[in-house]
Structure formats: structure tokens, C-alpha cells
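Take this structure first; my questions come after.
Missing here: one protein chain of the complex. Every other protein chain is in place.
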């Protein structure tokens, strides 16, 4: 056993009999009735309030992550709600657990890529060298057989409509700097090198990774943005399931077909 | 096996190659850059956009649920993040699972109480009969040894400061009707009947239950509001844990003390 | 803040550089290679080793809970595994969360019923009064419109074949006492009172509740037996999903049908 102990200290929030403080602010006077929920999320992650420009862009980023229709996550939440209607928190958690590398990995991946190459020496690279930097990134990923994160989309072709909209909002609000430019150059380099002109534009996850980097949100937390958005969406699916249950039908069909071959 | 099958139908969202629709709206044009995250949550739950007044009140309601400092949920998220840093979704889900009857039950309980008594015949009860209705509610709960939801607080004494602030915002925005009045009358009746004058005012969960009822949000979904808020808070705690890990220290202290009595 | 602190103490297990102790036993010498997994589960819950008779009965009880085919829980696990293949623990947890009141509630309910009526004064009731006790239980549940836990089954008609097999194993191993007798009397009373002769025998959850009571396992932990069994089954479904993925197909069918009505 160690003799010394590290002190436990947190600055998230605390309260006494009459006061409640969150991130150094007074919950009742500074937050309630003043901050919208997206701004509060920004405050929790960045430990400071967003500027008006950041507020618009950050809320738009989260808006791309709330509702994607009948995803595997939404179906899992509905099935779990059927089994445990006493704990809505369990149904939402059940769906959130599917927000893993298959679906949330590419925003994380593009943010990581941008943050790693633009940090350290990369911060000194002049803007006119970004196309060359993008080209070497794409070649390196190709050589090591790694996917290029944040470009192309298997449904939205040729263009994922969320990406240009995110970049439009960001540009209007002054958040279109080197990460956005480099992400676009990566897509252009990939189209050239893979000889797929116009077919591999930046997608929603690439745009999210770029904007998270603009806001200096660490890539390890990008999945957290997806979790925040999706938690809202899964409560929404629970609300629809409460009125019109689909879970039992999905279960019964699946069970019947999966066992139809059995010879007793 | 049944011969007939119920069709599966959902109106949450869908997309094709160039379009993305959410709740009947165009994601890019109607939502991104226009709706804040709280408004989007309202849209997901109520299936319509909030009015400007509802937007302020609903965002304020969610704001009371985001950050409560170092709760059992926050500690669980931090411990899980230590063990599975590859899946932030798992850390947040782990914490959310603690959002059960102990902590989220009373908002649900007060919403249920108000929604049950104000529906059906209760809708016909004239306003000046609400004090009598409250008195009979309190007496019935007392007789069946059930707790009175939504009043008093074990830390915030005598007044939970979030409740008057929520009611103030709601009043300013025209959302202070019969549910708010009845909730206040329940608190007053409890103080009279239990002879604790001034000691059992409406608390935050009582105010949330009343305002959810004003907005016609079913009581079964009230726990969902807590889940939405807390998901944001738990991503925040993950962000702090990433910079300053407390989990290992909490673990080591607990493990050492819990086994200190063992004689080998 | 309180001045005094409760000491933290646990007797589950501990270790030093060369030794590992679990429930007071030496893991390497007393458990590994000697106890089967069901016996270890008994040890964890009861804090003592099972007798040979208890071992057979307890393993049989758990065996009824492992694999129920393509349940909502199994489907949720498979969908979550699709989204987060990096965290099998998340896929299993996702499915476990559906082990709630809808599916696990009746074993809990019958155990609770038996434990409450057979404790205190109920312990003095002579055996020949058990039929009358059962009759009053059924009448009371009927009057308060509560379901009678542990009897009848919507698929296995008229008899759930697991129940007689569990009771047969228990009788052979000396674990067929008052709880089993009372559970059978409850079923008989329900058939008489509801005039459904032969149609409401004890089902698997009723048998599990009775045998848990024989073993003095608190009703609050009965859901834990289901969780143990189902965790194994969900790892099994993950293994099958790894070879033959069904999740994507279930997702795509559901998504396509749920949005088929949308007019763009």
C-alpha cells in the first residue's frame, strides 16, 4: 500500500444549503433561463462559456448527431425498453453502447488525424503547404493500409449534405481555419490519388472532426459529442415506442424466422 | 406463430442520397444553425417545435439536470472510463444507469401524481378547489404510507433554490397554470398536515414534474429529461477525468481500506 | 459535512504479492480445479460453499436462465456488437439491461411472495394450513388486481416443462420443503378460484422463486440469478454473431420498412 495519497479535487460543481455552483457559475442566476442546452454542454466540456459564434456552431454540430432514424442503437433501446420499462435509463444506456468504432469512430479518427499533424512542428507549417501535407497524409495512410477518416459516404452520394452545411455555418461564424482547410485538402488529395474525382468529399464526421479541432476539443472527447446527441435521440425513440411499440414485432419476427429451420 | 404481422412504422427520421429528414423537417435547412440543442430535444419528445416561451422554459428545466457535482453517477463513469478508455460511450452509459428511483424517482413521481389527478374528472375541478384536492392527496399518501413526491430537500434547506427559479421563469413565459398551482398547494397542505410550516416547499423535482405536466410531457418520460441532462454532465466529468484522473485514487483507497481487516 | 465516517469493509476477496483470497478461501488451492462455476456463484451469493445437493439444484436453476433463443436481449446484444465490436462487454451489458420487470419480474415476484408470507408469523403456520394460506394469498392478489406470480405460461401450455423438472431435481436432492409446497398450493388455489383446472400450473419462474426461497436467497437477488445465466447466453450469442452476423440484416429490414411510408 502506498503511504501517500493524491488529493481528490474536482471543479465541476458543488452546493451548500442555499447555493449551487456549476463550473464556477451560479446555476440559478447565470445558467437557468440564460444558457441553452448546447451552450451548457460546451461549458461542461470546455470549462468556459461559448462565444455567440461558438454557440451557433457547437449547437449545429450537436444537431447532426441527435437523430439518424431507425439505427441499430434506436432498435436496441426499443427492445430494452420492452424488457425493462421500469428503467428508461437502462433503455437509453443500452442504445448508447452501440455508439462505438463502427459508427462514431470516424469523427474521432479525423479529429485525431488533424490534431496530431497540426500540433507541434505542424503548427509551423505555412498555409500554402497544407495541400502537400494532405497529400503525404493520404499516401502514408494508403501505405499502412489504414482508412482515410472523414471522407466519402456509403449512402449520401456524392455529397453528404451535412458537411457543406456545417462548413457554411462555421465560415459564417469565423470558425473556418486551418483544420477545416486541411480536412478539405485531405479529401482533395484522396480524390486525386485514388482517381475518384468528386466522389470523396468531406463527410459529416470529417466536418465534425475539423470543427472540434477548430474549437480545441480533444479528439478523445469527440465520441462524447455523439453520445450527447444520441442520448437525446434515444429518449425520443423511447417516446415514440411508448405510443407505438415496434419492439415486440421486431422480436417476434426475428425469433420466428431464426428458428424456422428447426426440425423437432 | 401468428399469421399476421403488424407493420413497422416510425416518423423519427429518414434519409436518401441527398436528403435527411428529422421529425418531418429538413435537417440542414430547418434545424442546423437554427435550433439549439434543448429545442431539438423538445422536438424529439413532443414531435413539434417549441414556441419561444416553451424554448426558454424547457432549456431551463434541462439545465437543472446537467451537473450535480461528484454524484455516484459521476464516480461510476470515472471508474468505468479507467477500465475501458476505448469506449467513452460505455463510461457514460455506466453512470447513466444510476439515474434510477433513488435520484430520478421524485420528478417522475410528482409528474405522475399531477397528471393522474388533473386528468379525467380532475380536469373539471374548479381552481378554487385545488387546495382541497391537495389536502386529500396528502392525506391519502399519508394513510397508505407513501412518500409525498416533490417537496422538501435533505441538503437545500429550507428552500431548494432551483424550484423558485424554475417557477419564476415559467411564470414569465406563460407556463404557470394548474399543475404549478396544484404542486404548490400540495406542499402547503403537507406543511400544514405534518405541522412543518415553511419546511416542505416544492423542490426541484417537484417543479420539474409540474412544468413537465404544463407541457404535457407524459410522466413516464420525465426520467428521460434527467437522462438527457445527465448524459451531458457525464461527458463533462469524462473530460475532467481525462485531464485529472481521480478514479485510480478512489479505487486504491477503497480497496485498501475495505481489506485492511484481513488477517492472512 | 459529517464529522464521523463509516469504515469501509468488504469480505469478498483480497490479495497480496503471493496470495489471493476469495470469500475466505485460497483461490488456487480451494477453488480452481475444484469448484464448478455454478458452485462459485453460490459461494459469491451465499458466502459459503454449497453442499453436494445444493450444488446440483443451484446449477440446474441457473441452467434454466442461460439460453432462451432469439430474445429481445439477444437481439440488442447483437445490434450493439455491430456498432461497437471493440467492446464485447458493452454488447453483453446492452442485452442484460433488458432483463427487467417484463422478463425477470415473476421469479422475483414469486420469491418475494413466498418469503414474505413464510417469514415471521408465517413460519409458525402448520403444513396442513398451507392450502388455506395459498387460498387467501390468491384472493388477496385478485382483490387488489395484482397478478399471481409464478403460474401459467403464454407459450408452454398447459405445463412449462422446466418447472416439474426443477421440482424433480430439488426433491431428489432434499430441497423440496415448505416453499415448494406453498408455491404448488398457490397454483392449485388459482386454478380453483379462477376456474381454470389444469391450466395454471407453476411455471419456471415460480419454481425458481420457490427454490431460491428453499436456499434462503433473498428475493431481491433473484434477478441476479437471471443476470448470471443471461450473461453467459449473451456471450454465446456474440459468438454466433461473430460467425454469422444477423444484426445488419435486422437493422436494414427494420429501417427500410419503418420509413417506407415517407413521401419525399
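All chains are identified by letter, namely A, B and C, in their written order; residue positions are counted from 1 within each chain.
In this section, a contact is a pair of C-beta atoms (placed from the backbone, for glycine too) under 8 Å apart; a residue touches a chain by one contact, two chains touch by 3 or more.
These numbers were taken from a predicted model, which means no experiment stands behind them.
Of the candidate positions B:11, B:53 or B:86, contact with the unshown chain belongs to B:86. Across the entire complex, the residue among C:19, C:196 or C:261 in touch with the chain not shown is C:19. When the missing chain is restored to the complex, the residue among C:32, C:119 or C:132 that touches it is C:32. Within subunit B, the residues in touch with the undisplayed chain are 69-73, 75-76, 79-80, 82-87, 90-91, 93-95, 97-103, 246-247, 250-251, 254-255, 258-259.
Not every partner is drawn; the one left out touches subunit C at residues 1-2, 5-6, 8-20, 22-23, 27-28, 31-33, 35-41, 44-45, 47, 55-56, 59-60, 62-64, 66-70, 74, 85, 87-90, 92-94, 96-100, 104, 155-157, 159, 161-162, 165-166, 169, 218, 220-221, 223-229, 231-233, 235-240, 242, 244, 246, 249-250, 252-253, 256.
For subunit A, the residues touching the chain absent from view are 7-10, 14, 16, 19, 21, 84, 86-87, 89-90, 93, 97, 254, 257-262, 264.
The rule is short, and it goes like this: only the chains that are shown with their structure count from here on.
With centres taken as mean Cα positions, subunit C sits 31 Å from subunit B.
In subunit B, the positions touching at least two other chains are 8-10, 14, 16, 19, 87, 89-90, 93, 97.
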